[in-house]
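First up is the structure itself, then whatever we jot down about it.
Apart from one protein chain that is not included, each protein chain of the complex appears where it belongs.
Moving on, here comes chain A:
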Amino acid sequence: MSDTPVVSAGARPKSSMPWPLMVGGLLVGLHLVIALLSLVWTPYAVGDMVGGRLEGPSFVHWAGTDRLGRDLMTQIMIGSRIALVVGCGAVALGALIGVTIGVLAAFATRTLDDVLAAALDILIAFPTLLLAMLIVASSDGASLWTAILAIGIAGSAIVARLTRILAKRILSMDYITAARISGTASPGIVRIHVLPNIWPTLIVNFALQFGLAVIAEASLSYLGLGAPPPNASWGRLLQEAQASVYTAPFGAIAPGLALVSLVIGLNLFADGLREAADPTRRRSR
């Protein structure tokens, strides 16, 4: 019965891409390319001590070396991969849980809705780091998966709350009542009307959440709750560089730049998406 595409929200004017979308896309794309590249090629092998300790940037070591003489560029490239994997995983998990709970809450009876809303508020107030510690403590040690799980669950509360509000607004529209009257059951209403209508806003939120997830991953690794070595995470690079930040500041600056460029890229991308998805923009031409 769903053999015909019913929603045609696509078809945006390609001629005038908002600049944040372009710049953000370029930054994120750059990180993506580097992350993919790191799978097949890095300047040096990850754990190899290939230079002097705490060297500055040079032609041999583009981003310098760390306190054990390992190449920083190599580690930052792998850090890109970790950041993107954890970010993607966390946002996907958060979206899956969040959208499901949000839509259910929007459909739920008043009492259940109140309970869910209160639970979400508590979960949102609960610090991500504390949640991550709980998850790490209750599993056998920190790993990529615990980081994804912790950040994903924390993010899902925000997605759920947003979904619930957006879905409730859509559900109060006359066309939902009309659809119900014409005999559409609730799953059909969600598939045909609710999801397509809240999707543009959710996508923008996912892009923002991605940026937050990258920062959260760096924070977890900084505290030693992220992916353990030999996974080189930016957070761990920052933490290792901290001891020598006054004598060799570039050890902190380089992973910091990587982190900032990706997060700014993601935020710009989200801004651009919001602009591109704005229906009033489409209407004006």
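Worth a mention:
Throughout what follows, contacts are C-beta pairs under 8 Å (C-beta built on N, C-alpha and C of every residue); 3 or more make two chains touch, one makes a residue touch a chain; residues count from 1.
The working rule: contacts and distances are computed from a predicted model.
Within the choices "histidine kinase", "ABC transporter ATP-binding protein", "Metalloprotease TldD/E C-terminal domain-containing protein" or "cytochrome-c oxidase", the name that UniProt assigns to the complex's undisplayed chain is "ABC transporter ATP-binding protein".
Screening A:30, A:124, A:165 or A:192 for touch with the missing chain picks out A:192.
When you scan A:96, A:178 or A:260 for touch with the missing chain, the hit is A:178. Looking at chain A, the residues touching the absent chain are 1, 3-4, 6-9, 109-110, 173-175, 177-185, 188, 192-193, 196-197, 279, 283.
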